[in-house]
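Yeah, one chain of the complex is gone here, protein chain that is, but the others are all in their spots.
Note that the chains take the letters A, B and C in the order they are written out, and that residue 1 is the start of every chain.
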Amino acid sequence: MERFLAQNWTVIQPALFLVFTGLIVLLVDLWLKEEEREWLAYFSLVGFGGAGVIVVRQWLAVRGLETPITGFGGMMVLDTLGLLFQMLFFLVGFLAVLLAPGYLTRRRLQRGEFYALLLFSTAGMSLLAGAQDLIMLFLGIEVLSIPLYILAGFARPRLDSEEASLKYFLLGAFATGFLLYGTALLYGATGTTAFEALRASEAAAAPRENVMFMAGIALLLVGLGFKISMAPFHQWTPDVYEGAPTPVTAFMVAATKAGGMVALIRLLYWGLGPADDVWRPLLGVLAAVTMTWGNVGALLQRNVKRMLAYSSIAHAGYLLIGVLSGGVGFVAVLVYLLIYALTNLGAFGVILLLEDGEREALDIESYRGLARFHPGAALLMSVFLLSLAGFPPTAGFFGKFLLFTAGISAGLTWLVVVAVLNSVLSVFYYARVIVKMYMQEPVETPAFSRSWLVAGALAVAAVGVVLLGLYPTVVVRLITA
Amino acid sequence: MIVPVSYYLVLGAILFSIGVTGVLLRRNAIMVFMSIELMLNAVNLSFVAMSRALDSLDGQVFVFFVMTVAAAEVAVGLALIVAIFRSLGSADVDDAHVLKG
Amino acid sequence: MSAQFVIFGLLAVTSVATALAMIFSRNAVHGVLFMVGNFAAVALLYVLLGSPFLAAVQILVYAGAIMVLFLFVVMLMGPEPAPLWEHIPGQRPLALLFGLLLAAGLIAAVNVEELTGVPGIMSQEVLERLGQPTALAQTLFERYLLPFEVTSLLLLIGMIGAVVLAKREKHELQAERAPREGGAE
Partner (left out) sequence: METLLWALLLVPLAGAVVNVLLGRRLPRQVAGWLASGAVALAFLIGVMATLRLLALPAEERAYVTPTLYTWALAGRFEVPVSLLFDQLAAVMVLVVTGVGFLIHVYSVGYMAHEPADYDFRRYFVYLNLFVFSMLLLVLGSNFVLLYAGWELVGLCSYLLISFWYTEPQNAAAGRKAFVVNRVGDFAFALGIFLIWSAFGSVVYADVFEAVGGVAPATLTAITLLLFVGCTGKSAQLPLYVWLPDAMAGPTPVSALIHAATMVTAGVYLIARASALFAAATSTSAIVAWVGVLTALFAATIAIVQVDIKRVLAYSTISQLGYMFLGVGVGAYTAAIFHLVTHAFFKALLFLGAGSVMHAVEHGAHHAGEHVDPQDMRQMGGLWERARWTGITFLVGAAALAGLPLTSGFFSKDEILAGAFLEGHVLLYGVGLLTAFLTATYSFRQFFLVFAGEPRSEAARHAAESPRVMLVPLAVLAVLALGAGLVLGWPPEHGIIHTWLEPAFAVAREGTKAEGGAGLSPMTLLLISSVVALAGAGLAYGAYVRKAVDPAALSVRFRPLYVLLWNRYYVDELYALLFVRPFFGLARFLADVVDKLVIDGAVNGVATVTAGAHALARRLQAGYVRVYALSMVLGALLVLGYLVYWGR
């Protein structure tokens, strides 16, 4: 018991808060009638908000420290990078909860488990953000993923949702197998799974001498590559994003990628830092392939969710530039993820507005002439799409600039060239939706359901996207301070 | 440790590859799932062997966690398969003709 | 001394054979049974590696509980209809080829004279003195306390998942009484 209490529990305080909120949601759910369950959403908001307050306070406390605080025998670390990532997760969670209740009620899916799983998944990300050991990396990913497997199938008995869930689950478990085998090989090659010891090991100092170590890196990259939809491990993405309930997709697009990225950063820099000449060129090539594949794939999509899924693959490629740049690159990755999360949540929020429980605005044709019926929704969608395309003066433009300049200062000029070409290309498919909305005759009255919660999320996202585009300095200063 | 550790590791590699092949080969979701379990099993074997060879318990502890996670995944996975089975309706699955498509 | 080699050889052959039999079995029920055999063989290998405790857990949890669950589901769904693999052109040879290549690559990576990892202090003698389960438990609750707690969360999530995915809400049951059309909306 002494030992139990002696642990530094503060390092997992935000995650704990989320888990307890989730448990309370599950309990309270038992006493609520179906039409009362919307209250659980508000309660989850409190959970995300509270966790947010905790990390902000921790961040204020940690900012000035020279050496980061560690906990649980070095399993977890409390540093600014992890805390900033956690702020991002909680913001995304908060907004995703705003998107959900209307959708769930319309489809008679309003259940406490939805919110609990969302909270648990975010707790997993929160753990990943501070992971300092392969075991925490593995468990964090599992706590992140398993709730998502379930959430993807939450709209059962709809077959598309169940199909998405099954695909995600089987392929995810398959990828986990690779991740674990990689962990085993690193363990064999170094005798440890702690990042600190890994970093100090002989194998990491001279990785090319050690086949097992190299193979371990390879398999770990396969496992993590799956989570961040890196090509060629990305094919699950469009199918799952398409089939999953839209609020879940929004959450996945915005949050999972961030979770995967922080895991990757922790592993590569904290665990495998000295062996960077091994993974750097490889990830560079994979980043180029990923962004190109994602963009080219998105070109021909007619389903908007699918298109956004492919676009998320492309964005994973851009983000890898920041990961590879290190240092300033992490700031770029964070800012980009924030912008990307707001933008995607906004876009999915608009999709959720254009839905009435039976019809969903998924086919690109259902956006025809939208500007006539709902000029506000069309304008917001345009802003979000232009931001995804990196069009000035939206936030997306700033984010790309940040990533690409980080890449150039890290000497990744060739990769930035590929990325610029890609982002120029990508404008094409985003603009296609805008053209549909503004420049084509409507065929039918679009489905629409008013929701104040969704509107609130949209307002936050839109204000964020515009402000971050026009005046991003505040955020950058806060992060780099 | 009389049998060299590499024997165990090679065996683990073979079992892992068989599991992967199973995933690539099988159509039935349950069989795919079992093949994944086989992969995890191979990983566990490697962990235990390494743990023994390195005189450290970390590998064995890892095996515990892998098993627990596998249990959680099985619960979710099998429930999912049952749910899909139910959505499709039992008649469809019995009807081999339909599945041949 | 050579007895260990013989036992290892037998178990290795058994585990590979059952694994192959599982992935090629025509009948899912047989597949489950082969899988149980494979788990048993691996459990015996654990014994050979000096971890009887893990071997017991393997048999109880994996072969016992989990595989029985699999068996239930397979029985519930009925036998898998023929053909075993739907024809996707090139899938089968490619799968076998990739499997072989992967095996070759992995074997090359793990087939080392000696592990390069830094040895720890838990040698077999120490373990025997401490008692293996005790040593394991100590590691588990000291260094691995946090992961241990996290797994409890994972198991909870697994339970929720099973409930969410398999439980039927009232309105669904009502809907089911009405004539079904195509399984989905």
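General observations
Basically, a contact is a pair of C-beta atoms (placed from the backbone, for glycine too) under 8 Å apart; a residue touches a chain by one contact, two chains touch by 3 or more.
Predicted, not measured: the structure shown is a model, and the values here were computed from it.
Just so you know, the chain we are not showing touches A, B, C across the whole complex.
Of the candidate positions A:A41, A:L170, A:V323 or A:L370, contact with the unshown chain belongs to A:L170. Note that of B:V32, B:V48 or B:V61, the residue touching the chain absent from this view is B:V32. Residue A:A406 is the one among A:A406, A:V433 or A:V465 that touches the chain missing from this view.
Contact between subunit B and the absent chain runs through residues 20, 23-29, 32, 84, 87-89, 92-93, 98-99, 101. Within the entire complex, the positions of subunit A that touch the omitted partner chain are 159-160, 162-163, 166-167, 170-171, 174-175, 178, 208, 211, 214-215, 217-219, 221-222, 225-226, 231-233, 235-236, 238-239, 242-243, 278, 281-282, 286, 293, 296-297, 299-303, 306, 328, 331-332, 360, 362-363, 372, 391-393, 397-398, 401-402, 404-406, 408-409, 413, 416-417, 420-421, 424-425, 427-428, 431, 435, 438-441, 470-473, 476-477, 479-480. Within the complete assembly, residues 86, 88, 91, 94-95, 98, 101-102, 105-106, 108-109, 182-185 of subunit C touch the chain that is not shown.
The working rule: only the chains that are shown with their structure count from here on.
Taken as a contact graph, the chains are fully connected, with every chain touching every other chain. Of all the chains shown, the one with its CA centroid nearest the global CA centroid is A.
Separating the CA-averaged centres of subunit B and subunit C is a span of 4 Å. Computed centre separation for the pair subunit A/subunit C is 29 angstrom, with centres defined by C-alpha atoms. Among the residues of subunit A, those touching two or more other chains are numbered 135, 139, 142, 146, 149-150, 153, 156-157, 159, 165, 181, 185, 187-188, 191-192.
With touch defined as above, residues shared between interfaces to two or more other chains in subunit C number as follows: 106, 109-110, 112, 115, 117-120, 143-144, 147, 151, 154, 157-158, 161, 163-165, 183-184.
Considering their complex, residues 9, 12, 16, 19-20, 23, 29, 32-33, 36, 39-40, 42-43, 46-47, 50, 53-54, 56, 58-59, 61-62, 65-66, 69, 72-73, 76-77, 80-81, 83-84, 86-88 of subunit B touch subunit A.
Against subunit A, in their complex, subunit C makes its touches with residues 105-106, 108-110, 112, 115-120, 141-147, 150-151, 153-154, 156-158, 160-161, 163-165, 169, 171-172, 183-185.
Across the complex, subunit A meets subunit B through its residues 135, 138-139, 142, 146, 149-150, 153, 156-157, 159, 162-163, 165-166, 169-170, 173-174, 176-177, 180-181, 183-185, 187-188, 191-193.
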